[in-house]
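Heads up, the thing below is written out as structure tokens.
Omission of a single protein chain aside, the complex is shown with its protein chains in their original locations.
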């Protein structure tokens, strides 16, 4: 990695700004040379504070096309992802795309098709949990110490969500992380989904069914139950236990100081989701830089983004129908094996 | 409790013998004065070793009728329970009956009807988990500290089961404990059951689907998922967590010594179910003795036994059909309010 | 155990009353037939509420002498223990004596001598921790799983103590429990004591040095450090870890419900010492009854009480001098092997 990868960042909101800081101050092997935002002032502000030598582009297309840009980060609003990722593929440039890869499965499919036509991987999707040291350690144990996995019991809990968070967002914005990470953890795909609505918490908003239990079945018959509870009040809490033929393995709790105080033996639970997988953002982007320096991409692929979209759609259908919804996937292109 | 309750024990197999020992050596306020077994030698043996002053009866009916017997323990084989409990009710004597109260819901209903006709409680069913200090402490927390309960995630795992253990026994012999204890814990009744069969462990016998996940819904909408995994290999393990509107509460692990040894921070997990709720047997029987000394019964009732039978039947139907099976109960007689 | 042991209770304060309740309502094999208190009204009250068939004696000596009394419980104020225990030995009656056995080592020695002269054990001292299921489980592990014990790290913490609690009481009233239980746990005796006074908590009273660290050395060279901290504010907390050649073992925490609530993963810590070893009181007294029914005594002996007194005296001397104080014991009479 003698030469630094020259990165162009599209979208300089919270996450774009954070990735820029990461590349400039924390990670190695890359520098931000180009910035774009639909609000040019925002891009200019980020340039001034974090990347003074970068160029601000008025149009994202121009940034993608620039000869100074080796690789692209798509951090703009979700509805624009598909076009920018397709643009990067057309330009033959490695592209890191935040979730979602596209707002529809059909759109994600177009990206897969373009990448397959290109003939090598260029896209990494921002499923950062695969880079979490806890999940990585869990996967090692699941792969080697507890026999064949049979079941996963999981929970995704937020302290509260704002009023605009409605029932299907429990899938698209929340469960989406479990959908991806369990495919990776189990090396398996889903074949059906069912959603159960328990007694609703009184702490929820009017347009939200909360909590929900999502039941997923994989092609190997592994059964996954995920409690999604986004107004659980007590904290941001990600739980996962894998039951294998010979034993169980648990996702670790985040590090915290055990205390004895006020008649209580206690550990703090996080309340802000941004703190939970904070190290993973560094690791995923470092991995992107490493692959981009070789003109390719690693980690979660377009195919993973596409399958997540198909699975999400099935879960929303299961929310609406109350029925068990089958999930079927097209054949996996050889590029993604 | 100035006079000891004079107890007659029907059935002197493992559990009858153990209850006899309990009354003679551990508990207070009772003595075993009568013993009966379909194999008179067995009863005689127990008499000789544990209750030398007791009388061995050839017929259970004679034991029940004896003027020397104040209260009856039914510890014989399951198919005989109904007749002996009905006999005790007819004699107006308090009666402790091991699980099951009867082998059919219809049989259990006959006992409920007889007890209602009698006009006061006489029967306690041997659902000992209600007397477990762990469940009792959990109930206190659920009732006061975590808001309205919304979900229960539970597991009932045995290390292994013998070859004669077949699929419906996962309900009748295993889940039966959860069926009862969650009604008590949540102060609620079930309205539906569903059973899911995950990928089967390779460690199971040919005639058993293992593991199973049983989904129960209560009248308040609380959703319960119970993993029943009877060849889990690693130990006998009972897990239960209750998710409320404001927090979670967990059933405690049994006491064990934490060790650092062999590069492992470790606690022993029990392997023998008999050790798990060992104190509860003392407590349930002491409670029976206390109530019996006043000519009545407390704790799990005939009604509880009857409802457990109805619920079990629905779960077995759900095993067979794969469908969501509704559970409907007759009105609860005032005696059991 | 066909006939009940007839027990006479001397001293009907809190502990005498509690032991009376225990014998009458919880334990098996004994009944309280005689009561005495220096305040006869107090004895009468206990009789009326807990042992209506018992006789109230004006003099403790008369109670001890009564033909109706098989065994004696000494629960009166500490300064009277020696005389009453000597009286019971003279009468040849099993005697359970609350801590301390005597207020001086010399007094305890007189009891040992009397019992040795009697020729068989009659006295059990109320060191209830030896009956705690946690310590018993710890001892099993220490004896078999971690190699030769080398060190013990322990803590004895009270939430607060009243103003009359002064520095030496940290030994006589608090450490006394560790002094006895570690001799039993390690099967060893002490050879020296040292006391260190860390920075004092601001929450203490004027006449108390708090916390203290007591360093004990055993004849095998095992080193024990005990933090005694009696105004620790957060709870009543007994900690003990044994370091062996091959591993560590920890005294278990008391059972409590793990909760997730208010951004905290938490367990309750006890605040009242009476709750900590509550089951042990039942077990120690049941053991006394069992031995008394055979005319003897088991559990912690007069010798143990005498050694505890010698060790306590050395610890107080170490408090005063700041020096390492040697501890030497007379030869152990064969009766106590």
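All chains are identified by letter, namely A, B and C, in their written order; residue positions are counted from 1 within each chain.
Criterion: a residue touches a chain if its C-beta (ideal position, glycine included) is under 8 Å from a C-beta of that chain, and two chains touch if they have at least 3 such contacts.
The model shown is predicted, which means the values in this text are computed figures rather than measured ones.
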Pick out which of C:80, C:103, C:167 or C:201 touches the chain that's been left out of the picture. C:201
Touch with the omitted chain, as defined above, among A:118, A:209, A:260 or A:317: A:260
Considering the complete complex, identify which of C:8, C:100, C:211 or C:305 is in touch with the unshown chain. C:211
Across A:78, A:168 or A:247, the one contacting the chain not displayed is A:247
Among B:18, B:44, B:253 or B:282, which one touches the chain that has been omitted from the display? B:253
Can you list where subunit B touches the absent chain? 159, 234-235, 237, 253, 260-271
Touch residues of subunit C, complete complex, unshown partner: 147-151, 153, 196, 198-203, 211, 213, 215, 220-223, 225, 227, 229, 232-234, 243, 245-248
Since one chain isn't shown, list which residues of subunit A touch it in the complete complex. 1-2, 25-28, 53, 133-134, 137-138, 140-141, 145-146, 246-252, 255-262
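Everything below uses one rule, namely that only the chains that are shown with their structure count from here on.
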When the C-alpha atoms of subunit B and subunit C are each averaged to a single point, how far apart are the two points in Å? 38
Where subunit B touches two or more other chains at once, by residue number: 246-248
